[in-house]
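Missing here: one protein chain of the complex. Every other protein chain is in place.
Note that the chains are named A and B in the order they appear, and that numbering of residues resets to 1 at the start of each chain.
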Amino acid sequence: MLETLIEALTFRAGYNAALVAVGTTLLGIAAGSTGTFIFLRRRALISDAVAHATLPGVGLAFIALVALGGDGRNLPALVAGSAVSAWVGLLVVQWITRQTRLAEDAAIGAVLSVFFGLGIVLLTVIQNMSSGRQAGLEDFLLGAPAGMLLQDAIFVAVAGLVVLALVIALRRPMTLVAFDPAFATSVGISVHRTDLVMMALAMAITVVGLKLVGLILIVALLIIPPAAARFWSDKARNVVWIAGVVGGVSGFLGAGLSASAPAIPTGPIIVLVCFCLFAMSMAFAPRRGVIAALARQRQFRQRVRRRQGLLALAREEEILDPATLALLRREGLIRTDGVATDAGRAQAARARRDERRWEVARATHQDEAAVDRHDLLRPIEEVLTRDEIAEIDARLGPPEEAAT
Amino acid sequence: MSGAEFIQISLAPLVIGVLSAIACALPGNFLILRRQALIGDAISHVVLPGIVVGFLVSGAVSTWPMMIGAAGAAIVAVVLIETVRRVGRIESGAAMGVVFTSMFAFGVLLLEQSDTSGVHLDVEHALYGNLESLIWLDGTGWAALLDPAALAGLPAELPRIAFVAAAIALLTLVFWRPLKLSTFDEGYARTVGLPTSLIGFTLVVVAAIAAVAAFDAVGSIIVIAMFICPPAAARLMTDRLERQVLWSVVFAALSAVSGYVLAGYGPLWLGGEHAISAAGMIAVTAGVIMALACLFGPHRKASGQRS
Partner (left out) sequence: MAQTDLPNIVLAANDGQPVRDAGLADSALAVREMTVSYGQKPAVFSVDASFGEGRLAAIVGPNGAGKSTLLKAALGIVPRLSGHATAFGIPVEHAADRIAYVPQRASVDWEFPTRVIDVVLMGLYRQLGLLGRVRTKHLDTARSCLARVGMEDFADRQIGQLSGGQQQRVFLARALAQDADLYLLDEPFAGVDAATEKAIIDVLKALRDEQRTVVCVHHDLTTVADYFDDVLLLNVRKIAEGPVAQVFTADNLQKTYGGRLATVHIDQLRLAAG
């Protein structure tokens, strides 16, 4: 298995398999980076409606081809048909949201299911057609790259490359609109038009990927890579290319795994590889990852509780919160019976002085934003200059002895 | 078509279709008002992996393990979505997209890996159902409706969906007030002592059960049409929740009946020979009804939107 995997990953598993791998990799990169813009615009699931809305187009294109006396299985023609009905689906979502009181989620769900239902109806019509033969259109549901003809594989690879080139060419306006629509407008970029371009690119990826990944799962390639990339960076440019890498790696590894063993369907395995990358990012990313965030959250809670407990000690009030009591006890600031230790008293006095200084700083500091930026739990020395503190202390008067 | 033929071939699918549509439309009303319509989307996609796991664990295509598997998958999906949304701080639409596509992919992979050849469990069936196959061989005439022996031969799906639909209707009726209150104003509902998180979770579980029970008949994706289209159309007909729910039931039944009839007889009227997918046609008629409501519904515009 490993050997065949390596063989597949190094493009030695056959010409067709190599082309499929190139196609899925390109598609993954293009999908990941395009998906980032849609993800950041919070429109991820519109692409799901668009993807499901491709099905009737595929059916109608097939029927039209047969009616014209041709072979229904011409991939570019089917893709063109799917693009038309996907675009209609997108317009219907927008029309419902604008013209009626229904919210976007209802519009998405309705378009997704009704278009899909219509597609299924057309598929049964095709099955019953006098041409009668197995049209293989079911492959568009879940993708079936194994059955692809050579020219189909070339078509997918080229189309993926074109979409990727377009994403690179248009990345600046799309990044601006995705991260800061107000600013984008102010520099003369039409948000509405850019949104349409984003959706058009997403649609292009959907229709190109239909045969490879299938219309139900293609949306995963638009959503999961950016969701994974978002854990690694707050910078727009970085998220775009990280998402591209995640998508590309998923496509490449997925195609390799699929080629290396029987009964591993390409679309699902690409999505699952992608999900693994997502899960790892969510867990381990250094700043936004869950483990890091939980540790930070814990630290923050401890800081809040410690400060809260110390202030209560300074005011000689009883502490009720069990978690605060446990923390202070653990750090040796109070004894088991709740009475402050020497260290506890000293820290309490310091906390109290800090709190007083912050109070003065807040009331008098000219630039209140500078004060607001801080959570007011840190020692003031870490934030204000020595001169500023001296000024505050002058207003406070001599330190009180009560706290010691 | 004679009466006997109608009863044998069409009665059971019709009733199953209508009951499925109603069972889904009832919770759908509240999902739409809570802006959670796409939870229906997510749930219906994860039914497939749930059924496959249920099948693999039990080793047979028997109903209950697969139903339990599907309901379990729906709950797992909801928990995962919430985890990704809250812990990963990812917007809910994208969180749903991540979870349900991955679970669906897992289901397909599992299905391909396991040896299900010779067993009636294929992806297409799971996706768009098999309403037409639910025939009642013993229903040889109207008299069969009173004949216990013949009734025992009804497709097992029928009593199941009847039970689920009745249970959902009853739950909706009994918990009407808390549902309405917590859907309208969750914070306030909590201050009068309602367990709002539990209510929200139960609503999703009920929707999942409806989806699983309807799944046999119409497949996992068309279930979404039943969750969303009848309630969405109903929302445009009235400004009273009570009436909205009644409208949604009417629309659900109407789309099921007209969809089934059009699929079964429409092609014949047009000179064709073969019926087309009933489940797909039900989604289409539900969509047509919704489109008409969008164009002509008396309350189609929001108060601030009227022109």
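FYI, a residue touches a chain if its C-beta (ideal position, glycine included) is under 8 Å from a C-beta of that chain, and two chains touch if they have at least 3 such contacts.
The shown structure was predicted, so the numbers you read here are calculated from the model rather than taken from an experiment.
K.L.:
Which of these touches the unseen chain: B:Trp142, B:Phe163, B:Phe184 or B:Tyr265?
P.N.:
B:Phe184
K.L.:
Who touches the missing chain here, A:Ala182, A:Leu320 or A:Ala394?
P.N.:
In the complete complex, the chain left out is touched by residue A:Leu320.
K.L.:
What is the set of subunit A residues that contact the non-displayed chain in the whole complex?
P.N.:
That gives, for subunit A, the contact residues 101, 296-297, 300-301, 304-305, 307-308, 311-312, 318-326, 329, 336-338, 359, 362-368, 371-372, 375-377.
K.L.:
Touching the missing chain, which residues of subunit B?
P.N.:
Residue positions of subunit B that touch the missing chain: 33, 174-175, 177-178, 180-181, 183-185, 187-188, 190-194, 235, 238-241, 244, 302-304.
Here is the rule we go by: only the chains that are shown with their structure count from here on.
K.L.:
Roughly how far is subunit A from subunit B, centre to centre by C-alpha average, rounded to an integer in Å?
P.N.:
Computed value for the inter-centroid distance: 29 Å.
K.L.:
Which residues of subunit A touch subunit B in the complex?
P.N.:
It is residues 39, 42-45, 48, 52, 96, 99-103, 105-106, 108-110, 112-121, 123-125, 127-128, 138, 141-142, 216-217, 219-220, 223-224, 226-227, 230-231, 263-265, 267-269, 271-272, 274-275, 278, 282, 288, 290, 293 of subunit A that touch subunit B.
K.L.:
So in the complex, which bits of subunit B are touching subunit A?
P.N.:
Spelled out, the residues of subunit B in touch with subunit A are 32, 35-38, 40-41, 45, 84, 87-91, 93-98, 101-102, 104-106, 108-109, 112-113, 123-124, 127-128, 221-225, 227-229, 232, 235-236, 263, 267, 272-277, 279-284, 286-287, 290, 294, 297, 299-302, 305.
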